[in-house]
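Each remark here refers to the structure printed beneath this line.
With one protein chain held back, the other chains of the complex are shown just where they sit.
Chain IDs A and B follow the sequence of writing; residue 1 opens each chain.
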Amino acid sequence: MTLHDLINNTDIQGRRSFLTRMAGSMLGVGAAATFGPEVVARALAQEPAPPLVLGRATAKNVIYLFLQGGMSHLDTLDPKPGKETQGPVQALRTRADGVLLGQYFPKLAEQMDKVCIVSSMSSKQGAHPQAQYLMRTSYELRGTIQHPSLGAWCQRLAGRNNKMLPGHVMIGGGAEMPSAGFFPPEFQALPIGSAEDGLQNAALPRGVDNERFERRLARLRQLDTAFAEKHGQRSVQAYDKAYAEAVRLMRSSDLVAFDIDLEPKTMHQAYGETPFGAGCLLARRLVEHGVRYVEVMSDGWDTHADNFDRLGDLTPSVDHGLTALIADLDARGLLRETLVVLATEFGRTPDIDGDQGRNHYPKAFSCLLAGGGVRGGQRYGSTDAEGREVATDPVSIQDFNATIAHAVGLPLDYVVTSPSGRPFKVADKGSPITSIFS
Amino acid sequence: MVRNVLASVLLGCFLLAGLTAQTATVNPQHPARPVESVRPLKSVKEDAARLDTLLDRGLQRRSQTALPITDDATFLRRAYLTIIGRIPTLAETESFLADQNSDKRDVLCDLLLDSPGHTSHASNFWFDQLRVKSRVQDVSGEPFAHYVRSSIQQDKPYDQFVREMLVATGAGHQQGNGATGMLLRDKNMPHDAMANALRLFLGTRLECAQCHNHPFDIWTQKQFFEMAAFFGGLRYRDDDLLPNLVGLRTELAGLDERTRQRALQLLRRNNQGLEGSGSGVERLPRDYKYEDLKPGTAVLANTIFGADVKLKYPEQKKGEPQRPRRDQRAQPAIAGIDSRAALADWMTSKKNPQFAKVISNRMWARTFGAGVVEPLDEWKKDTEPVHPELMVQLEKLMLDLDFDLRQFERVLVHTKLFQRETPAGDCAADTVFTFQGPMLRRMTAEQTWDSLLTLVFADIDERLRPPDARAKPVYESFAEFAKSDAKDLIAMAQNDQPMRAQQQQRQREEMRQQMAADTELQKKAQPLLREMNQARRNGDQKQVAAIAEELQRMGVPLGQRASRGREGDLLRASDLQQPAPPNHLLRQFGQSSRETMDSASTAATVPQVMTLLNGFLDQRVLEGQSALRASLETAENGERRVRVAFLTTLNREPTTAETQEWRRAIAIDGDGVVKDLVWVLCNSNEFRFVR
Partner (left out) sequence: MHNRLRSVLVLAGILLGLAATSTAQDKKPGTDPIDFQKQVWPIIEKTCLKCHSTATTGPDGKVKKPKGGVVLDSKQGITASKKGKALIVAKKPADSLIYQAISLPADDEDRMPPAKEGDPLPKEKQELISKWIEQGANFGSWTGKAKEGTDGGAEKGGDKGGEKGKGDKPEEKPNDKPKPGEKPKVDPLVRLRQGVKPLAPAALAAFNDGPFQVQSVGEDSPLLAVSCAGRTDEVTDAAVNTLLPLAEHITKLDLGRTGVGDAACAVIAKMPRLTTLDLRQSQVGDHGVAALAACHELRSLNLFGTKTGDYAAATLSSLKNLEELYVWQTDVSAAAVVRLREAVPSVRVVLAAELPEPMAETPGNGRRRPGK
């Protein structure tokens, strides 16, 4: 039972008393303190009153592909053929009239009719940790607070599609990516280190049957209850929740969603037998089984030197993975309700330096959206002739995130208060780009 | 009095025996000198008492009281985990609990500080801080890991440690040059390297000022570049042609793309290193937008606080463009004026306002769970320590000890604070932690892994490898490389070809064997898979096994794979690949990916829970050959078995109630219940949280 279930399924009175018990731990009050009405009110204020009135969602699910390091945009999504800033890269015609891609994405060019490129992204953050954080949470990196990621907001405001599986899975990436932030820990993404290995240890070990497992769990609960009486910290309670979640997951028949080995070889080959390709394939399976928000991370895009050579190494896995994902989702009828996002924290400099490299460039860069109600075959916003400045329709990182939130139907003005009393919204001040939706 | 001394000596010997090998060889990670030989315990306890007094005063001012001293069992577990990063073994537990001496806690702390486990545990800490990786962009980082391990083992003073890393030059893979690893970690990004160094060593976050004046702190972009100027002219010599490789490029020009690529790859991998003592000059970026200077202007090195640094700049020839660039092939090298050494002098000086403060605060946080100043790496002008006098004393202590980190840690673990109970709950929102007792913390990923290994091996510390075990092959390969000429290198590149092609072929075959055939087969398998999952949900193992066989006969690989034994080597975390592979137990429990500082996590996640529920414990501890299993099997009766289980995992005696309950269960359900008992204990919060 997650907090969300409890809130949704309990009557008002039951909810109040439950929250009274929980309020203390959520707000960091010691076990010995009494819970006055003010404390309860604060706790209730933090939870969305069910049912939350959501906007009309065009996307049930989100697959968020993140390229860490800052993918060079002029070589990929926003080419400037004929200009010096283009360097040695050729531009490709695509299936969408008037939209060109860099030579590194030939496969994607064939699916361009389903894709919308946002070419006018612009931000002020040029350092990796800060820019990645902003992209992920819509807020600035601070030493004092961890903001929740977009996936965590999705969980909190829109809940899960499939109650038996986690609502938010992150494939690849490390622990440094903020996930639940200051939200309660059950909004943490489920991390899958490697898509090829999937979810490990989900089956009972040899020699342990259900009955024995239940007995073990019962005794474990006893021991933990005794411990909890002496230690009421939030971090301790988080483990109780994690155990409940794990057991439920073990019992779910949808567990097969995590196993990409069940896919035929042709599928593996189409997506590309690379970590990123496998991640995309796993993402498709998860969304098929009702997981709402899946992220796939790819690292190594920080091409300060040998930009062109390294892009040649890096891009095939993304070209194949992304294209296969879009085509596969579409053919299964899932693309209409799944928003596929390809994002990076900033672009790279139009001027090529002596190392054949490009450096950080947040002033103008590109990201990509497909499915989930977004009209394909278009480019939103533009940069100038050489790709130095945004020329039309600037889109801030918060605007971009607001667009994703809008697609999922999340209320953009809904305020959640952190435990320290500060108000936050899903995309801060961002405004969604409504014109790209059909 | 004599009896006490004798008893302590005996206890010491016994514990020493438990902690070190019975044979004559010295453990390769054993600290260089015993702590007592550097400073007598008496002085340590005086320093510790001083800290306690200041802490008490600070608590009084907040109308709070310190928590009582905790019991032996709790202290024992805490001491082992905090000082050497693992739980004590059964033998260690029993001997400590049985010991009657009044000073056994003091003796224990010093013994632990003197043990090889300390080196291992401290290595993990520094690997995290320095973001040590075994592979940094396709190049080995093991020399750096070796450098860190051996610096710890040798008790290298911290200021010397930092200085070495700031000024190191030369080939990174050459034996003895491991210190270059710190700056090589941010290869080709000298600005990021500077920002990280300031953050780690001086607790000052300047990253924002790389692109604009810091929005929330006082630093300007110009100041950032003035600091960056200390690394001016820093060169990463990947493609430098060493004398032995003259003519390589001409040779390569005529070859096929693959060989060329491979040869360049070999060159880059082996050749990495640092050159340049620092020019003291850096250019402002092209988009510098502030009024005070033009973009592209050269700025001279200047410190952001503390003492000024005077550098001797060479005479500038008129008209000569001094453009410090990464690629030095096109231009003569920029004259180095030892600005890096000047930076190191300034940074590690006892007079630097931040250096000693930051490290003493980090050591405090490492021992007690939070810093006297939080956050640990963002000190500002208006930062207030939770106990100001205590902070002052900590800094003074660090300076008095000449930056000996192990002695500093020694003082901390001899305080009364280190013996107090942990608080019962979180502190209220918007308040700071005041250290009425140490903070309750979940074990770090490394402590978890190392403790689980302690259940498997009673002598886990004896399995610690020499600090250079992983770096040796790298040194050897570099030595080979340094002797080869261009033709040798090309030969190496070419010889690699068939091997790689073979490898890929083999891989493809394996994959073909592993994958299901095609859609047809999958369609047939679908209903069976459903049935199997239903059976699994019902806990009907027999049915599951039957269907699994059927599926295998059809040629369909099964859903949930049992753990592939991905733990690899059963060595302590500090001896493994850094960081562990993404699906390793260490990563599941939150080991940092080493991409950014402070990115380790102790949060609860489902994969780590499932590992404990269904994976490691059952496979390695309960079923395989493990020390715990052996102890259980040699126990004389049910009661002893219950006690062994508790003493080995939770390092305490079971309560009367617990003993009764489990004995009853064993009586009803048989000996298998003992395994369940161990399973329960290792899955409990009491196991994973350090009190």
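Just so it is clear, contacts are C-beta pairs under 8 Å (C-beta built on N, C-alpha and C of every residue); 3 or more make two chains touch, one makes a residue touch a chain.
These numbers were taken from a predicted model, which means no experiment stands behind them.
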Which of these touches the unseen chain: A:134, A:223 or A:341?
A:134
Among A:168, A:241 or A:406, which one is in touch with the chain left out?
A:406
Cross-chain touch to the chain not pictured, restricted to A:155, A:201 or A:252, is A:252
Can you name the residues of subunit A that touch the chain not displayed here?
9, 51, 53-57, 107, 110-111, 124-125, 134, 138-140, 147, 160-165, 196, 252-254, 266-267, 269-270, 272-277, 288-290, 312-314, 316-317, 319-320, 323-324, 327-328, 330-333, 336, 393, 396, 398, 406, 409, 412, 421-425, 428-435
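The working rule: only the chains that are shown with their structure count from here on.
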Expressed in whole Å, how far the mean CA point of subunit A lies from that of subunit B is 28
Which residues of subunit B touch subunit A in their complex?
137, 188-189, 192, 195, 205, 207-208, 210-212, 286, 325-327, 330, 375, 377-378, 422-430, 440-442, 511-512, 514-519, 521-522, 529-530, 533-534, 536-541, 557, 559-564, 566, 581-584, 587-588, 590-593, 595-596, 599-611, 613-615, 618-619, 623, 676-677, 679-681, 683-686, 688-689, 691
Residues of subunit A defined as touching subunit B within the complex:
25, 27-32, 124-130, 143-144, 166, 172-176, 180, 185, 188, 190-194, 197-213, 215-216, 219-220, 223-224, 227-228, 230-236, 238-239, 241-243, 245-247, 249-253, 255-256, 259, 261-266, 268, 273, 299-300, 304-305, 351, 353-355, 357, 362, 419-421
